[in-house]
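Mind having a look at this structure? Questions to follow.
For this view, one protein chain was removed and the others were kept in their places.
Each chain carries a letter (A and B) given by its place in the written order, and its residues are counted from 1.
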Amino acid sequence: MRYEAPGSLEGAVALLAGAAGDARVLAGGTDLLVQMRADVVDPELIVDIKKIPETRAVTEEKGGWRIGAAVTGAELKEHARLKKAWPGVVEAANLIGSTQVQGRATLGGNLCNGSPAADSVPALIAAGAVATLAGPQGTRDLPVEDVMLGPRKLALRKGEFVVSFLLPPRLKGSSDAYLRFIPRTEMDIAVVGAGVSLTVDGAGTITAARVGLGAVAARVLLVAEAAQAIIGSRLDEAAQERLSAAARAACRPIDDKRGTTEFRIDVAGVLTRRAALIALDRARTS
Amino acid sequence: MAETMTNGNSQTYVGTRTIRPDGADKVTGRARFGADFNLPGQLIGRVLRSPHPHARIVSIDTSKAEALPGVKAVITRADFADQSSEFIPAGEMMMNYKDVVRNVMAREKALYEGHAVAAVAATSVAIARRALKLIEVKYEVLPHVIDVVEAMQPGAPLLHDDLFTVGVEPKPEKPSNIAKRVEIKQGDVEAGFKKADLVIEREFKTAPVHQGYIEPHAALASVSEDGSTELWCTTQGHFIVRAHCARLLGLDIGKVRVTASEIGGGFGGKTVVYLEPLAIALSKKAKRPVKMVMSREEVFKASGPTSGATVRVKLGVTKDGKFVAAFAELKYQAGAFQGSPVQPGVMCAFAPYDIEHVHVIGYDVVSNRPKVAAYRAPGAPISEYAVESVVDEIAKKLDIDPIDLRMQNAAREGTKAAYGPKFGPVGLEETLNAIKKTEHWNAPLRKWQGRGVASGFWFNIGGETCASLTVNEDGTISLMAGTPDIGGLRASLAAVAADELGVPYDKVRPIIGDTGSVGFNFLTGGSRSAFSGSMAIVEAAKQIKAELCARACKLWEATPDQVEFSGGSVKPLGTLAEKVKPMSVADFAKVAGKTGGPIGGVGRINAQGAGPSFGTHLVDLEVDPETGRVTVLRYTVAQDAGRALHPAYVEGQFQGGAVQGIGWALNEEYIYGDDGKLQNAGFLDYRMPVASDVPMIDAILVEVANPKHPYGVRGVGETPIVPPLGAIANAMEGATGIRFTELPMSPPKVLKALKEKGLSRA
Partner (left out) sequence: MAKHHIEATVNGDAVEFLCETEETLLDVLRDTLHLTGSKEGCASGDCGACSVMLNERLVCSCLVLGCEVGGQKIETIEGMATGETLHPLQQQFLKSAALQCGICTPGFLVASKALLERMPNPTETEVRYWLAGNLCRCTGYDKIVSAVMDTAATMRKG
């Protein structure tokens, strides 16, 4: 098993593209190392991307924020301005694992692990985040909701990897929130995750919204119907009901050790409503 | 209690919160646990485990693995002689070497996913892993059965074709998965139920749960060419490990020396052998030391959880609240081999109450899951959970305060327990009173919050114990015990020794001796180690004190009535006091060589009179009606410790047991797929409580002295896990109005129940 830690995008792409066998990108390693230990993966090459400056920076760009794919949850938490602009994204990233895991886990890894239950992904999708990929043909951008195709299946081509995420500029009256359900208070994989990002006008009416749902289908969902259910409303009881119903309708979950189909659908409706209420509250005071 | 103690020593340290003698090592990373031992030239051992829950092992071909460079030994069933069927007591449970040899290494069949099939020793982890992949096992896959009730059905897949139910008449002609039927009877329950104004009958189900110790099993063995065997391992009883290994490998017990490492939690799960005989067999073959450590997945799949069970309880009561008749039927999973804790489950079920007519039946049932091992008060939490749930329902129906109802029926001194004995002084009423007096009991609750109370009982045991005290040349004391210290034992024993001999606590250095250094000890289990160990220390100290008095008589040319040992010195009495000065233990140490040689004492006892310990728990919780999530808000434990040798470590037992019980009640369970494979063999999905899941656990020490112990001690370790299951279920009823009868009360189950009652808007 080879280990390489290139210092540039080109170096990483060359290694990944040139690998004869299974090549894995290492960011925080909090999923990859577990899978290696469990014999789920046995890569020929590990490419550590943490030495590439572009993966490690949080910068303002075109009024929005660019977050390196290998920035850790702990680092995001300490970034006061990012947290103010995108509290939902940061809180979602901070829900990945323990304090120890936060010291390593990254947005890039959370997305590219390819789990429908990834905590940060519904929040990134709700935020309208775009992933920037580097590959043999140069870089390209892909909306986060299009990166993951199914469990452990990504839209990345051979030699490609996620370098960073771009969060769009934040309008006044905008905010976001992420909630997940787990049986314990910490340390579990999301049974349901709900991210909501919205914008309100001066009268308190929602003018724009995006809703991401995790762990309720083979991939994390962007639920346009749920967003439509509250745009134009002030999230009154009726709008909340419509939102829950739309979220529930989008779910196509499985029964497994973490929850039943019925439970996941029920809780998706509840959490989407609760997340929207938090996002609305934040937006009004933003 | 001071006046009942030996020879008037004062209690300077007993009952105080001393710093544990092994403390500095434990907070600096210096303490050596099971996996922390290494020997020069050691090999790494790994186990090949069955991927099938039930399969006949047609053949095992190890030739390719043996040919791999770096592989030094491979063992299979062929390396272990078969054992005849013979039951021997193993703590509160029974075991049979015929089963033990099959559990450590599958013979005719693999009986659960994770069952050991072969093992290798190699020069590196990587080579050992590769070698496992080269072992070719031909399986004939058989139908499997996981659930206890299904396993009892006629026509269920049969695990053992020679297993005929014991305890039924006439003797069955056909084998089944029901290993035995046990029962206890007192009075005439049919007549009793006729006297009842209210009879409640309910059925409950609990899931198998794992002890969840953080330290995986580990063993390091080194066997010489002459058969001398050294073994370092993490265990609750190194003498028991020695006995099992000697038996399974045909070794003389005297040739096997076992050293218990520091132990990273056991809770009953480290009372049996898994890796130890394999490591010895591999070392014997390879002629090199072999180290084996289980992965967490192996711990879950191949070491003992406790039983899942189905329990039916029927309790009859008069309208003014007197329990008149009780019946229960318990079906406990044993795992792949017989030996569930159904017997103690049967005995404990109604033990907290004084009931004239009692009948309890239990079934020990095998199925295709790992063989259960003891888990803290084995069997009792399951049966008492069911009973405490029914007691709570009766209190509601009769509109009697649940503490008053328990008080009215409480077992007390003189009560004849349905399982046999008449109780001596016991503290159930005191714990109920203590709980009732808390501010917690009367604190206000909001909507969706509930409060539950439940009591619990555990017997406790004594047993064979040996401990020694040696007076060193400078007057310091070496204390050697032989029961692994799992939670502060050395602090308790050192305090007793210091008080007995009147020396400063920090002049006593306690260690846990290996099997060659101290006489036989039964294991740390049954809440016995502080109880019996302190009795042995008192005996050892008594010998030292007698010896010092005898030496004083010689030195002073006095008669025995002219000297006494008190306050750490031999004191001259009467007129002698004018002639000579008292001599301390240290003074005698200085002149030991001139006065008769080394000074020491050895307590070799079979400790009797372990007093049972009762406890009562009180819990507040809140239910999220939209998600079914339960938050434990507040928790109080009151338990009878007899006498707390070290109050902080006694409280720690109460608190730790309560939180294990919270896990059992709310989220912990073994989850199997239809394929009979365990789906949550890791800490990620086997959901033990984390720090943010629980509140502070208030601990109230109740001390009703045990008259059979020189300090009044009762075992305290196990009772704390008995009441939480019922207390939480009762609080759930308080919060929701729903009586949950299945554990764990995990969110999907809770939400489903709320929806069925129209209580959730989810």
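Please note the rule applied: contacts are C-beta pairs under 8 Å (C-beta built on N, C-alpha and C of every residue); 3 or more make two chains touch, one makes a residue touch a chain.
Model, not experiment: these values are computed from the prediction.
From the options B:G192, B:P305, B:G652 or B:G676, the residue with contact to the chain not on display is B:G652. Listed residues A:M187, A:V223 or A:I265: the one in touch with the omitted chain is A:M187.
Of the options A:A17, A:V58 or A:A74, the residue whose C-beta touches the omitted chain is A:A74. Set against the missing chain, the residues A:G103, A:P136 or A:P168 yield one that touches it, A:G103. Where chain A meets the chain that is not shown, the touching residues are 1-3, 5, 26, 28-30, 33-34, 36-38, 46, 48, 50, 72, 74, 97-101, 103-104, 185-187.
By the touch criterion stated above, the residues of chain B touching the omitted chain are 17, 19-20, 22-24, 26-33, 35-36, 126, 211-216, 262-267, 293, 295-296, 486-488, 646, 648-649, 651-653, 655-660, 682-684, 688-694, 696-697, 699.
Basically, only the chains that are shown with their structure count from here on.
Per the touch definition, chain A reaches chain B in the complex via residues 38, 181, 183-189, 191, 256-260, 262-263, 266-267, 269-271. Considering their complex, residues 297, 626-629, 666-667, 671, 679-680, 683-685, 687, 689-690, 692-693, 746-748, 751-752, 755, 760, 762 of chain B touch chain A.
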